[in-house]
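So that we are looking at the same thing, I have put the structure below in structure tokens.
Taken from a larger complex, these chains appear in their original positions, while the remainder are omitted.
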């Protein structure tokens, strides 16, 4: 089995690296937080004293970082330090699993290509539960060759592996999907609440729409109205799940992408405004289906 | 088998009445257009010279009319004429299959109840193809008893029969569903186009989102981007299907319902504005997935 | 001076009737609340035991009622009672000052015309302060003749008297104006807050935009950001002024009007959604400039 350098051992990165170890990879880790490295070391990881130190000599580098600026400055040399692409061995495969702006992904891919290196942007979905269980979804951008090479490592960490296209396409596809998801959530919420405001039972209405032309993922898996489905955040005071703050981040990335390509996304833009206001009202740490509460609490006011 | 009076023999009503005949019901029809009655008569229908004439003595009355005002004035007496509820025999079941405002449905149901009659609002979806094939979906509002009684007749005309709740609930549920559908269509269109604007293949992006959290009915059955799916309107220059003008009508009903219940539907309201403008640009007779064209034709403008 | 029947003596109607008395008109009043009539009687009004009783024999009838259904049933005969237009003397001028849907205004105007009577829809703006001071704005719909005849009475109650067009035009013009106002308020709020989020002083930004192409009534008279202007609701915890609930009512009328004429009003529709949600969060009785708070409380989050 090959050697993987894993950089960024947070809530997502930690369990992902662990799954690589379990799958038999030799894993060399780095994180700015020593305790995060220590946890992995106890599971069999080698540790490094810098990101470049971890990457030097690895067959595959996997990174999991907060934002585009971190990814750019880690991979590409700047005023203060060398970049990963300057220190890795020829033939090393670079895989960035962060969710970042497409422009940064393309920037790093281009610099990697200039050095003869393959780079894949591979943002994930599935949350910390998926990271621990090894069932993450990866949406990848990069060449066919690189995508092929990455299979073993990605399969060790995830379930569904998609190839969306060339460099940056993984980020674009993920952000298109999440923008669409945010609209599904808002629109399903307002439709269910309008039904409730007219005296309908949200369970019955959900059942009808689920098998009709209003059918969508939120009705199937993640109904935002409390007590319609069991074991979803809406039935648990919107705890757990996917935080509003993370949806706000993804919607910000979607609008950044829309500006870059001169695209018009009226629904996605409106969803961002509604989610930003929702976050400002103190809901940032609650599940994103809590947007339902913006529409509820209606008294039925008849003319 | 029982006797059904069928009033309103347009593109939908005609084939629906025919399916009742085929199922063995005695059907007595009325329409303001004599030729429409003649066609049914040739298939075995009895004809009447007025709506009341058709309804008198029937076990079940089925109506299929354009708008709430027609339904109100047909069922309930006004200055100029008697209403159906004044002339039908005790025990006659009244079924209105028109798509109208919930208020009108409740108005007629209340007047029927005052006379001891059961009334069901049972708007359909499935279009003229579904009407001909007898595979329409009915979404019903009314009492359990009435819903039970209506089964045989509705099964003769349709496939899925839903019971959404009490009087008016059929109209409300249908309009909630169609409002949600309109948002799915717009949001899927803008997401696909943003992907295209960034160089992604809409087929690949559709495949990814379909099985991810962006999954919805339009990606499954009715992709709005040309040449992604076969045999859908988008791959046939947006001919056939469900006309923009009809979506505009349904979105108008949804906003009427939202005003009545003091509900807030930001996504549905925005979809109505976009569809009204789309219709005004000459697209009223095209399929509603043609809203995709509002987002396409983008040149990719990079900063 | 002529005799005026005044029906509806609420917070607005009471002081309006008083100003007619002060101007020398003989005023005969009716209200369902006896105490409201008593107050006016002490100022010299005659009282009646019914609306029709007040109207019979008057030269001018003025009505000030909550909603379209009240205006319809007061003026036009229905199952239970005669309408005003059945009891007034030939030549009586009918003036409705309620803010109602245009359709109801046209309905009454048409029935009045059928009886040879002139009817003016004359909704007001200016609030209770304007009603007391006699400085209300009237926006009138009706014939030139009727508008001419109404001058003396309207001048006794208001400052600006506009003639918007034929029957219903007063309601339409008022609702167009108030829909536009709601958008000005939301857009000014979000623009000011975006400036604040970037470290600008809202006073300075307001001064600049006021004299630039962003200039609008809210920047001139009613700045929504606290402590930019003195003596406006935003500098008094959004007390007083024009209540959110009343703006929600007017935005509902605007959307009803838009549905009736198949008009597209994306900004007005969005403003309604935002104001409905704002009201549901407990702000219904606060001034409508409090929508500013939906955008405030932002921490400045930099990438």
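The first chain written gets the first letter, and so on, giving A, B and C; residue counts start at 1 in each chain.
Heads up, the rule we're going with is that a contact is a pair of C-beta atoms (placed from the backbone, for glycine too) under 8 Å apart; a residue touches a chain by one contact, two chains touch by 3 or more.
This is a predicted model, so every value here is computed, not measured.
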item: Total identical subunits in the assembly as filed, 3 in place; value: 4
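One rule holds in what follows: only the chains that are shown with their structure count from here on.
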item: Classification of the chain A:chain C interface as same or different, half of numbers criterion; value: same
item: Rounded Å distance, chain B centre to chain C centre (Cα mean); value: 38
item: For chain A paired with chain C, centre-to-centre distance based on mean C-alpha positions, whole Å; value: 50
item: Shared interface positions of chain B, touching two or more other chains; value: 259, 262-266, 270, 274
item: Touch list for chain B against partner chain C, complex; value: 248, 252, 255-256, 259, 262-266, 269-270, 272-274, 276-277, 280
item: Chain C contact footprint on chain A (complex, rising order); value: 67, 69, 270, 277, 280-281, 294-298, 303
item: Contact footprint of chain B on chain A as seen in their complex; value: 102, 125, 137, 139, 160, 162-166, 168-169, 172-173, 176-181, 183-184, 186-188, 190-195, 197-201, 204-205, 207-209, 211-217, 220-222, 254, 257-258, 260-268, 270-271, 274, 294-295, 298-303
